[in-house]
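Step one of this worksheet: look at the structure below.
Here the complex is missing one protein chain, while the rest keep their positions.
Right after this comes chain A.
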Amino acid sequence: MDWQFVFSQALTQAIGPTMLVYALGAIGLNLQFGYTGLLNFGQAAFAAMGAYGLALSVVAWGLPFWWGILIGLAAAVVMALLLGIPTLRLRADYLAIVTIAAAEIIRRLARATVWSDTTGGSDGMRGFSEPFFELIPWDRDSTWTLLFVSMDNGRLAVDFGIFELQYSYRDTWIMVVGWALVLLICGVMALLVHSPWGRVLKGIREDEEAVRSLGKNVFAFKMQALVFGGIIGAVAGFLFALSRANIQPDTFTTDFTFYFYVVLILGGAARVFGPVLGAALFWFLYNILSQGLGEAIRADVIPPSVLEMTQVGPLVFLLLGLGMVLLLIFRPQGLIGNRKELLFDVR
């Protein structure tokens, strides 16, 4: 069996388009949960706002691509306000309940048959991504080599000798835009969390009554965190929709939200680059396990009596779950979190 291939594939994925979607979604959560302590269990719905905002604008209403982006962002803001106004004055768990319910409502609405002529119902939508890929600044036949990076007929290849990363014409564009967004947003986050504004958010996470007693309008700060984190969630939704060139309502289940949480906890909450590292590690492990096991079965290293191809998927999630539990026991701060911070009682 070809370990080199499996490893190359997993590494390709670890910095690829899907990983960027997880990274962005988790960056938004990091602002809300990691820094402010807001339990948003509906990040999938914010991503859906972005994805459906874009798709509906372009496909159903025939608006230009950039209008779709604006509408997607606006939809995420509206949703944050709608969820935040009734719940942010209440105890933290109310937001968790309301966001998880709202996310399910959004998904059910998206797959409802009533307006499936417009939304495509459970089949979802396609045909909104062409304008995005028309923006690619290089031609489909461009070919060049620079040290170990090369482009072959529009496809990107990074050759490290033992393993090689390869990306299609479109994936390369998704990655250029995605990484630019991740770095830009991480830069903005770094400035924000090290500002007095970020200090108030951390104070709210520790004890919002104390912060209120110091003359801060806690509700307004929480709302800002919810809205901005939701906007980043919508950006993750854009990238998700564009990278697959279609959207389906059932990809926006609560599982999606919980992957963002896994990524955040794996990388380290309340650290600017925690979600990025977490996303890379999570997606690398997922891919190396599923592709490695698949390859082992194909090469008869693992006989079918022990494990069949159809069982690989569930087994991988089982292993990842186990890994998550072990992580929380032995390294609860995640990859780059601060262990010391976890030693105090939160109250």
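Brief remarks on what is shown
Quick note on the criterion: a residue touches a chain if its C-beta (ideal position, glycine included) is under 8 Å from a C-beta of that chain, and two chains touch if they have at least 3 such contacts; residues count from 1.
Everything below uses one rule, namely that contacts and distances are computed from a predicted model.
The chain not displayed here is annotated in its UniProt record as "Amino acid/amide ABC transporter ATP-binding protein 1, HAAT family", chosen from "NADH-quinone oxidoreductase subunit J", "Acyl-CoA desaturase", "Amino acid/amide ABC transporter ATP-binding protein 1, HAAT family" or "ATPase component ABC-type (Unclassified) transport system". Checked against the hidden chain, the listed residues A:Leu70, A:Ile100 or A:Val188 yield one contact partner: A:Val188. Among A:Asp123, A:Asp207, A:Asp250 or A:Glu308, only A:Asp207 touches the chain that is left out of the view. Within the complete assembly, residues 188, 191-192, 195-200, 202-203, 205-207, 209-218, 224, 228, 340-341, 343-346 of chain A touch the chain that is not shown.
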